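Pasting a structure below so you can have a look.
The complex is shown incomplete by one protein chain, all other protein chains being positioned as in the whole.
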Amino acid sequence: MTTALPIRSEATVLENCAEGGENVRLRLEVEAWPGSAPGQFVMLSPGAFRGTDSVDPLLPRPMAVYRGTPTGHGAAVVEVLYKATGRGTRLLAAARPGEQVRLVGPLGRGFVLPDPGVGSVLVGGGTGVASLFELARLAAERGSVRVLLGARSADDLMGREDFETLDVALGLATEDGGEGHRGLVTELLEPVLAEPGELAVYACGPTPMMQRAAELAAAAGRSCSVSLENHMACGFGVCLGCAVPLAGGGFDLVCRDGPVLEASAVAWEGLP
Amino acid sequence: MTTALPIRSEATVLENCAEGGENVRLRLEVEAWPGSAPGQFVMLSPGAFRGTDSVDPLLPRPMAVYRGTPTGHGAAVVEVLYKATGRGTRLLAAARPGEQVRLVGPLGRGFVLPDPGVGSVLVGGGTGVASLFELARLAAERGSVRVLLGARSADDLMGREDFETLDVALGLATEDGGEGHRGLVTELLEPVLAEPGELAVYACGPTPMMQRAAELAAAAGRSCSVSLENHMACGFGVCLGCAVPLAGGGFDLVCRDGPVLEASAVAWEGLP
Amino acid sequence: MSSLPIDTSVDFAGIRLVNPVMTASGTFGYGSEFIPFFDLRRIGGIVAKSLTLEPRTGNPPPRIAETPAGMLNAIGLENVGVDAFVSEKLPLLPPELPVIASVFETEIDRYAEVCKRLTGVPQVAGLEINASCPHVKSGGIEYGQNPQLLARLVSATRRATPAPLIIKLSPNVTSIAEMARVCAGEGADGLALINTLQALDVDLETLRPVLRNGLGGLSGPAIRPVALRMVWQAAQAVDLPICGIGGIGSAEDAAKFLVCGATAIQVGTANYLNPRAPVEIAEGLAAFAATRGLPRLRDLVGTLEGLGSS
Partner (left out) sequence: MSSLPIDTSVDFAGIRLVNPVMTASGTFGYGSEFIPFFDLRRIGGIVAKSLTLEPRTGNPPPRIAETPAGMLNAIGLENVGVDAFVSEKLPLLPPELPVIASVFETEIDRYAEVCKRLTGVPQVAGLEINASCPHVKSGGIEYGQNPQLLARLVSATRRATPAPLIIKLSPNVTSIAEMARVCAGEGADGLALINTLQALDVDLETLRPVLRNGLGGLSGPAIRPVALRMVWQAAQAVDLPICGIGGIGSAEDAAKFLVCGATAIQVGTANYLNPRAPVEIAEGLAAFAATRGLPRLRDLVGTLEGLGSS
C-alpha cells in the first residue's frame, strides 16, 4: 500500500462524458500527483468551478480513483467513474473540458493485494465497481482473478469494457436480466467461494451487497475486504464525520482507517 | 408604454457569447413572451440552471431587455447584454446553449418615447447602453436621434455594431481614448444640449454619469429621463428592497415606479 | 401528478385552508402583485406585508443584500397603513382567498388599535402579530426577545380581537420553547416561526455595513435548519398549531416542516426567485402525499421519530 501524502490541487477537466445510464467518466489532469494505491479515493469539490465561488452545494464528494496514469513530470491523468444523481454529482457532470475542479487526495487505506500466487475474487455493485479496477489489474499480476460486476440494468454497468481488457475472468449480473446472470451479483459469488484453495475476497458496492458478500465469505470460512461508503466532510480524518461502528465496539473512520476494512470488524447493523 | 403582465418562464439559452472585454451577449428563447417596452427589464436566476438546484448565489439579477424579437406562436428571442463581473453574472456566463435560465418579466416602467417630430439624444455608459437600443430604434421613428455611447475602453463598448445598423447618429467616447472622443461621454452631450429646439434627453449608465447628464440637461433648461439601478430581490414591487430616495421626500421603487424616472425627481445624494 | 384524490386541506388556528401553503409577510406584497403569476386561490392563504396604524416610509437604501444561500434585509416599517390596506388592497384579492393581516407597531396600544381596525373586516381570516419589532424603551430589544414584553403584547392583542390570533416569533432567543409557552398562556390561537435571524455584513470598500440601517434580518435557505429546529422545539413545548417559516423553496422543504410539527407553512424569500413558488410547492405537497400513499396531507404533521423532546 502506498503511503503517498495527499495533495490539494486544482485539477483540469480533460473529459467528462456520459457512459451508460447516469454514469459519467471524468478524466482529470493533476500536477504533482503522488500516485495512489488501489481502493484509495479523492475528494472533489463540485462548487469550486464554473467561474464562480458558489458555496452550495458546499461539501466535496468522495470518489474512488478508478485509474491513475502518469503522464510525465510528476503529472498524471486521474480517472473517476461516477453516477450523477444528487446535487453535487449533477453539478460535477456539468464541468466541461478546460474547467477546474478542486481535488484532495489520494486518501484512505486501500486494498491489500493478495499474496503472490493467490487467486482473488472481486465483487462490485453499482458505483462500487469504480474502486476495483486498479485492484483487478494488480491482483492479476499475483494470481488468477475473477471479477463479478452487478448493476440494476445493462446500462448501469460501470467500466465493463475496461475490465474486458484485463487478464481477468469477468462475470456479470443484472437485476433485470438485461446482461449476464439475472439477479444479484452475490449469487455469482457463492459457487466461487466453494472452490477449494486460498482465495482473496474483495467487495465494494451497496451496503446490503457487501454485507451479503461478507456473510457468504464467512460461511465459506474466508475473510473478506470491503470498501465502505459514508458521508464525509473532509476525507482525511479531521471532521470525525465518517465514523463506522465496529463489531468490537467503538468506531473507525472510513476516510482514515478505511475505506477498506475487514468485513468481520464492522458492526453492519449500525451502518447509516 | 406597454402594460404587458409579466410572466415567469424557464427560458432556453440559444447563445451566450463573449463580446468585447467582460461583455456577454445572451440570447434566450422565451415562450409566451408578451413583448416589452424600451427600458423594461427581466430578472434572471443564475442559480436555477446547470442541472442543479444550487441556492448560491441566491437572488435573480436584473437585466435590461436589449432587444425582443417575436418568433411566432407568441414566442420571442429575448436578448440581454451584460458584463460578467460578480458571482451571479459569471455563473450566468457559464450557461451553454440548450440550458435553461429562469426569467421573470417584462418588469418596470420603461422610457416614454419622444412626441412625433421631436428629436432625441440618448447617453449610454457601461452596461447602461443595453437599456437604450430599443429606445433608439423606436425614437428614430419619431424624429432624429443621436446616440452617445461611453466606456472605459474600446473593448468595453457594448452593442456598437447594432446601433450602427439603426438610423441614428452615433457618437463614441472612451476614457482611454482608444475609440472616439477621449474622455467622458457626457462631454459629448454638452454641445448637443445647447442646440436650439425641443429635444428629449435620456441617460442610462453609472450613477455619476447619469447625475452629470441630468445636471447638464437642467442647466440647458431641459428635463432628462434616467434609468436607475439598485439592488433588487424580486423586481416586481414586493420586497421593497430597491427604494430610491426622492427629491421631494419618501421613496420610489426602482423596479415598480422605475427603472426610468425623471432625473429631477431623484435625490441623487441619497443613492447607494 | 397523481390519480389518488388527496385531501390537502388543513385547519390552522381556526382558519380553513385548501392546503397548508401560505406566503410570508413582507415577501408577498399585498398579494395582488402575484396575480399575473398564478391563481391565488390555489394556495392556502396569504399573509400581507406588516401593517402599522399610519402609512409609514422605510429605511434609506441599500435595504437588501445577498449572502451565502440567503439575503439580508432592513426595509423598515414601510407599508400603506392599516386603513389603505382595507380600503385599497384587500378589494384586489379574490374573495375566497384567506388573508391574514400582519401587524407591526412600536407601542403595545398601537398594536392593539391596528388589531381592532382589522377585526370584522370580511376578508381578514386572521391576524398575525409580528413580535420582531424593536421595543424602543427597552433599548431596542425585540418584543419577541423578552418573555414579559411578549406576554404583554399577546395579552393586549388578544383583548383587542376575537379573530384568530397568530403570534410570529423572533428566532433571536435562547429558548423558543419559553416564548411559545408565553403565547399559549396568554391565549394565542397559533404560532408562526421563524422571522429573520439578526445579522450583519460589511462592505470592505466603505468599511460600513452593507445595509444602510446597519443590522439586518437573514432569510432564505441558509436559515432553514435553524427554523426546522425551532419549529420542532415549539411544537414539543405547546399544543398550539404552528405555521413553519424559514427558507422553504420546495415541496420537500415544506414537508420537513410538517413532519416537525407545523400544521401550515409560509413561503418567503423563495417568492422573489420564483413568483410561482407557492403554487408549485402546494402541487408538490399533494404529489408527495400521493407518492407516500397518504390520503390526507395533514397526517404528515408531527410524524418525526427518533428525537426525544427537549
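The letters A, B and C name the chains in turn, as written, and every chain counts its residues from 1.
The definition used in the following text is that a contact is a pair of C-beta atoms (placed from the backbone, for glycine too) under 8 Å apart; a residue touches a chain by one contact, two chains touch by 3 or more.
If you're wondering where the values come from, they're calculated on a predicted model, not measured in any experiment.
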item	value
Chains in view that touch the one left out, judged over the entire complex	A, B, C
Full-complex contact with the absent chain, from C:V47, C:A101 or C:L228	C:L228
Hidden partner chain, touching residue among A:P57, A:G110 or A:G180	A:P57
Chain not shown: contacting residue from C:A199, C:L240 or C:L297	C:A199
Hidden-chain contact residue, picked from the options A:A84, A:V104, A:M158 or A:A173	A:V104
For chain A, residues in touch with the removed chain	5-8, 45, 47-48, 53, 55-60, 102, 104, 230-245, 250-251, 270-272
Residues belonging to chain B that touch the chain removed from view	55-56
On chain C, residues whose C-beta touches the chain left out of the figure	67-70, 72, 139-140, 145-146, 172-175, 197-202, 204, 206-209, 212, 214-216, 218, 220-226, 228-229, 232, 247, 252, 255-256, 259-260, 303-308, 310
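FYI, only the chains that are shown with their structure count from here on.
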item	value
Chain centre separation (chain B, chain C; CA means) in Å	35
Chain centre separation (chain A, chain B; CA means) in Å	52
Where chain A touches two or more other chains, by residue	55-56
Junction residues of chain C, two or more chains touched	68-69, 221
